[in-house]
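One structure coming up, written as structure tokens, with questions to follow.
Excluded from the complex is one protein chain; the other protein chains are retained at their positions.
Our next item is subunit A:
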Amino acid sequence: MRRAAALASSVVLSAAVLVGCGAQAAPQAGATSLTWAVETQPVTLNPHLWAQNKVRLLVFNQFDALVSRGADGSFQPWLARSWKVSDDGRAYTFELRDDVTFHDGTRFDAAAVKANLDQLLKPGYNPAVAAIQLGSFSRAEVLSPTRLRITLKRPDALFLDFLSSPYAGQVSPASLRAAKDLKFGGTELAGTGPFILDRYVQGQELHYHRNPAYRWAPPGAGHQGPAHLSEITYRFLPEAAVRVGALTSGQVQVIEGVPATEVALVEKDPGLTFLRALNSGTSFSYYFNTSHPPFDDVRVRRAFREAVDLDAVLASVYRGTATRAWSVVARSSPFYDAGLEGRYGGNAAEAGALLDAAGWRQRDAEGYRVKDGRRLTVRSVSSAPFVRDRRDVLAQAVQAQVKQSAGIDLQIRIVDQGAAQQAADDDQYEIFENSRGDSDAGAALNLILRGDGAINRTRYSDPELDGWLAAASATSDPAERRRLYAEVQRKAVEEQALVFPIYVPGDQIAARRSVQGLGFDPVTGTPRGAYDVRVGT
């Protein structure tokens, strides 16, 4: 017993000595841990169920996709070394890397890719992805451990984009089977990424340590081999002012989501760096529910847009740092139709005339318009985990504008995810707020505007619109896709006024000057993961 104690104490002692040496050696090697404060807490850490653009920066720490994107947007190898597409555009044959292992020690191979695809198609698992992104998928065949053939029902220009998205983050099939809380993922799911998630504390933080075996970074990465950082902690700090305070006081070294009011302060500080980028995908927009009054009338939809002096609203809420949106497609996307700029909005007199023509002529005691005894009330119900960039404040500014200039009663409710879903299912909303960060805007439009789209909250269905979207998904000719998406935007934004585009979402990073290798994904404009990040001295 005594010997055991002596042994234990000597082990502790030598461990302490070793730790001491490590601490002394550290300054020469450079500090290798980092704390990064993020705005948004993930609703899930399972890449297959990824839903928040703000969480993209976490996904690729833990997981790798089959295909990566270069700075020019081209598709490049990642876990797939190469691929061939058949002449009819329906069969993709992938050659996979043979040197990749999951964090749980199992090997990555063609069977694992097939297992991931099978999982995504399981009923009730991710119905939106199964219906849209994998809508063209027919089957996957394992030809050998390193060779996989995927056959599609029809050519799909968006398929490689899907394979480069977080949804295609490869999860160890063993951990998919064993996970108790598959919907959340977390530490139970094993990926192949440069970092291994070892701790998740709800409402507080995520902690990763380096994957020492990592040798399969995509060609676009800043280096090869294991990550520079030995560990990284992401702290959830939803309050913007608290995040900035944590950075300036040195509690964290990096923050994302820098509010407009703090940008000048951060830029002035010689100890800090500030980076920003616009996101791809769709603009942050209000989608009008056309299934019932008052927005079943296109004149009311138009009037709402005319009632808002958007430039003034954005200037006051974002202090001149926001980029106004004119189309549902974000300005940074190659499919953006600049022809829509200046075509609508900000004309209060026009708003009044449109509402008068639509029969909303009377006013009640509070100044709101009424028709047949009913007030012109519209409800916006949004889910708290998706409220970012002070969209709650923005909504209040819009609320004041539509009341003052058109007598529209905009009611804003920010609720939990379940209540928001319930309101959507029960058709108990008139406005749906959304932005999507898909790397290819077409993927987002398929979800939002197609008659059967998984998040078609306008409830508008039009065979012509569906036809353009389907044709644009099927062709890989960029010019043809641009033409088709321009038709889509003209119809949805200008002719039907289904959507009120507001601003182009962007991401901001502020960091201590000693932190290097931070940046944005060139295609999506969202912050990159921590793989290339290092701390200099």
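The criterion applied here is as follows: a residue touches a chain if its C-beta (ideal position, glycine included) is under 8 Å from a C-beta of that chain, and two chains touch if they have at least 3 such contacts; residues count from 1.
The criterion applied here is as follows: contacts and distances are computed from a predicted model.
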item	value
"Exporter of polyketide antibiotics-like protein", "Glucose-6-phosphate isomerase", "Fis family transcriptional regulator" or "Peptide/nickel transport system permease protein" - which is the UniProt name of the missing chain	"Peptide/nickel transport system permease protein"
Candidates A:265, A:278, A:455 or A:471 - the one touching the absent chain	A:265
Hidden partner chain, touching residue among A:34, A:179, A:246 or A:397	A:397
Identified contact with the non-displayed chain, of A:98, A:141, A:198 or A:239	A:239
On subunit A, residues whose C-beta touches the chain left out of the figure	239-241, 259, 261-262, 265, 309, 312-313, 315-317, 390, 392-393, 396-397, 399-401, 403-404, 412-414
